[in-house]
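All protein chains of the complex are present and in place, except for one that has been dropped.
Going in written order, the chains are labelled A, B and C, and every chain counts its residues from 1.
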Amino acid sequence: MSVAATFEIEYLQYLGPDGTLVAELPPEAPSATEILPLFKQMLLVRTFDAKAIALQRTGKLGTYAACLGHEATHVGIGAAMRPEDVFAPSYREYGAQFMRGVKPRDVLMYWGGDERGNDFSGPKHDFPWCVPIATQCLHAAGSALAFKLRGEDRVAVTCCGDGGSSKTDTYAAINSAGAYALPFIQCIINNGWAISVPRKAQTGAKTLAQKGLAGGLHCLQVDGNDLFAVLEGMRRAMARARSGEGGSVIEFMTYRLHDHTTADDARRYRDDAEVKDAWTRDPMTRLRTWLSAQGAWDEAQEKAWIEECGRMVDEEINAYLESKVQPVEAMFDYLYADPPADLLEQRAAAIAAEKRS
Amino acid sequence: MSVAATFEIEYLQYLGPDGTLVAELPPEAPSATEILPLFKQMLLVRTFDAKAIALQRTGKLGTYAACLGHEATHVGIGAAMRPEDVFAPSYREYGAQFMRGVKPRDVLMYWGGDERGNDFSGPKHDFPWCVPIATQCLHAAGSALAFKLRGEDRVAVTCCGDGGSSKTDTYAAINSAGAYALPFIQCIINNGWAISVPRKAQTGAKTLAQKGLAGGLHCLQVDGNDLFAVLEGMRRAMARARSGEGGSVIEFMTYRLHDHTTADDARRYRDDAEVKDAWTRDPMTRLRTWLSAQGAWDEAQEKAWIEECGRMVDEEINAYLESKVQPVEAMFDYLYADPPADLLEQRAAAIAAEKRS
Amino acid sequence: MSAAAKKDAAPAAITLIEAITQALAYEMRNDDSVVVLGEDVGVNGGVFRATAGLQAEFGDQRVIDTPLDETTIAGLTVGMAAQGMKPVAEAQFDGFVYPMLDHVICHAARFRYRTRGRLTCPMVLRVPWGGGIRAPEHHSEANEALFTNVPGLRVVLPSSPARAYGLLLAAIREPDPVIFMEPKRIYRQYKELVPDDGEALPLDVCFVLRDGTDVTLVTWGAQVKETLEAAEALAKDGISAEVIDVATLTPLDFATIAESVAKTGRCVIVHEAPKTAGFGGEIAARLAEECMYDLLAPVERVTGYDTHIPLFRLEMKYLPSVEKIVAAAKRTIAAG
Partner (left out) sequence: MSAAAKKDAAPAAITLIEAITQALAYEMRNDDSVVVLGEDVGVNGGVFRATAGLQAEFGDQRVIDTPLDETTIAGLTVGMAAQGMKPVAEAQFDGFVYPMLDHVICHAARFRYRTRGRLTCPMVLRVPWGGGIRAPEHHSEANEALFTNVPGLRVVLPSSPARAYGLLLAAIREPDPVIFMEPKRIYRQYKELVPDDGEALPLDVCFVLRDGTDVTLVTWGAQVKETLEAAEALAKDGISAEVIDVATLTPLDFATIAESVAKTGRCVIVHEAPKTAGFGGEIAARLAEECMYDLLAPVERVTGYDTHIPLFRLEMKYLPSVEKIVAAAKRTIAAG
């Protein structure tokens, strides 16, 4: 028998669910002091998330996609990127975006039904939230192609979910990244569910990381609730991308601790027991335990920081709540650089109708 | 370091380019007498192909996609199937289709610009020629899903090219076949070229067989110019499919010895040397050499059979050339089971216009 | 219909979305080859609950969750339909239908034609359609015009629980592919008695919902409600409006519209898709071709603007309103 090809996919985990190390940290791992700001960022994200859900529940926000449980993955991805890199998120990775300068108020504006949320405070070249699943992956690949053609030292990073890994766009992105050897990182955030469809129903593939083999990319699976593993996975992929070795697919194993969105009711399709079990692997708890063991964090600090987070988020919420609705002409003004005559007539009619009503 | 998954892709080759065995034949391999009809079929296909090209060159056929060099792969795929299985071809696998009862005249009708070619003499459930690359793969997956839901012992087999393996539909078919564990075989016929784009520009993947890993399918690479390897690869995949083990992806390594189609001029983008080299791996020569060495075939037989093939194909060509163009109403009559009133009016108008002209 | 079925068919007041579920369940009982597939259609019963309870009743071999890919859904559906099943596929929202177009246009709409009737494609694609529910981006599109220039399809858009039930049954029984767009804004707007009697409605007629003599208001989907309200408002001003629910956009029953306009001499077409090249244009064009001598006033279109439907803070300003319809109707009266 002759062998055409063999492959091996590595799994990275350093910090176990109980907050102790299960493997030696890599030399590049951050120290306790270095990782602390990221932990604090995770707490900020979790604070924001809870408040956004509450806002929705009281009718002050539209449908909102929570990120509860994804904090280590999201923050780790954001931390690994440079401002000049490009990020093409789905609709959930606020933790990564906050690291890039996007503000909570931007998130709220978007889910609050206002396009200005996407004219956000982050890098002007970053992609907007993307609702059509996984289409953003190809935009990242296109960006990476642009970077390569222009000889720029920039990496395109994109995220999709376990569900999104079934989407043909993800394959297209992976395949083109391989064909052109692009500086591209496909993050597959496997939180176990795509609305009501469990991971195992999406694909017969043993891992989602191996989706990358179809395009000849470097594949890695990491514990997405372990910030050290996330950072190390991203570090390796970034190094490959920047050195011209090409693209990577990283599967982050995490869990969606909330409903899919506030419009969803996960009790219809998901066992409580599973969620309870997932909480034992919460990314926050384990890092808090570790940091405390290192003497880098304590309850008082946590309390103070959580209060600070509350204040910061409330300020953002107020900015959102106080924002004025766009004037009616806003729906015409951003369609074309040079709006055609008929459209200007419709615009005038809409303004007139507005004045009448 | 912990390992998430490992994979190995096997390569099958038995009959080398020089017509001698490079590996021991599998126990299930056909004997010389058993394989002889398939060799004769390959010769018939090659005869047909040459005559179809000639027809096109003399203006009696539209664009035609030749299958020169693909005979072992095509005939082997057809031979592995049962009539009740479903075949979803691209536009090139006449060799497989002839094994299923499709007639050369059907092929000519289709490329001759007449829809009746697709109402062909093969199994009524087989799919028509499919021009939009790789879309047929999902139709095969859908068929396999129907078979599985109805508890039928049938397999869906589909083909795409090396180019087609980049198409998102191929991934979708592979992924759904894996998700539902379908009786499905994805043949990827790697003939080195997708019009002017060489295999290496399609993807960074080392093999095309590994595209199947993205959906958790069984993957195999075979020498597509070695009929024994083709038959053994298909046999294994068929056995898996029929026993409920699920789908397979087989990459057949062959070569496009002709232009892409008669509308193409490969000299623009391809070295003659490469083609010359590929001829040394011609599927026909090696099998002829082997059969002759077994005493199962000789020059006289070949001469007689080629003449016979010529006669058979000429008969088919004549049937095609003598076929009457469909009446103008044919473009209305097969659109809906119940044609709407407006369409019937247009039909009447078209008939009237026809009478006037 | 069997006596037992008749007995079961005690009418109940249900919403449009419940009527969809009722039709699906009826036809799944009636015809073994009917299967439902899509994202989250199984245990979750669909994000709009259109398939609620179906997997419990019919099992996961008839109500099938798919991987998250619309190309996959469309391609599998075409394959299954070609092999003798009657798949009813769900696109989760209108804005996610685009990756399905290739299989719908190149294959579903062509199998009968391509194979001279050897293979056919009896499938239904259900598409929750349109705006007005304060949904996120891409959840509010009125994109029926994608399908209306494609021969071989039927494009159906019900506007009441009863019509949803009867038209969906017809769509599933139809031997050719049907795009069945469901106005999600009125999914739960009101209830109506819809006997579960398995009676299909015809796919080749427009429905005259209100008789009138002064102006014909032509619409479909969610706007039927606004249009009926507009007719009511016009009546108060002494203007008698006829209201037509097109229901099946293609193939179009233009005769019913023409007959009405022959009577009223005026026509206002209402739809929420953008104006330019929206399906309203086709109806106006037929009027310009075939009813010019009947027209007492220029045709009016009350439509979405030629821009994207905005996110929900502004979306109601985008959609046609009762006021806009009334104003347009009055313009036609004033014109002649």
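Observations, loosely collected:
The working rule: contacts are C-beta pairs under 8 Å (C-beta built on N, C-alpha and C of every residue); 3 or more make two chains touch, one makes a residue touch a chain.
Model, not experiment: these values are computed from the prediction.
Shown as candidates are B:97, B:168 or B:225; the residue that touches the absent chain is B:168.
If you put the hidden chain back, the residue from B:18, B:153, B:298 or B:354 that touches it is B:354. Remark: the omitted chain is touched by one listed residue; of C:80, C:145, C:201 or C:322 this is C:145.
Of C:87, C:281 or C:320, it is C:281 that touches the chain left out of the display.
Listed for chain A, the residues touching the missing chain in the whole complex are 86, 88, 115-116, 118-119, 124-125, 127-128, 132, 135, 137-147, 149-150, 156, 168-169, 172-173, 175-176, 179, 330, 334-338, 340-343. Chain B meets the missing chain through residues 62-63, 91, 110-115, 129, 131-133, 163-164, 166-168, 194-197, 201-203, 263-264, 268-269, 325-326, 328, 330-332, 335, 342-343, 346, 350, 353-354, 357.
As for the chain not pictured, it touches chain C at residues 71, 95, 98-99, 101-102, 105-106, 109-110, 113-114, 137-138, 143, 145-146, 148-152, 250-252, 273-274, 276-285, 287-290, 292-293, 295, 297-301, 305-308.
One rule holds for everything that comes next: only the chains that are shown with their structure count from here on.
In terms of their C-alpha centroids, the spacing between chain A and chain B amounts to 43 Å.
Distance between chain centres (mean CA atoms), chain B to chain C: 40 Å. In whole angstrom, the spacing between the mean C-alpha positions of chain A and chain C is 36.
Along chain B, residues 168-169, 172, 175, 179 each make contact with two or more other chains.
Of all residues in chain C, those touching 2 or more other chains are 67, 69, 71-72, listed in ascending order.
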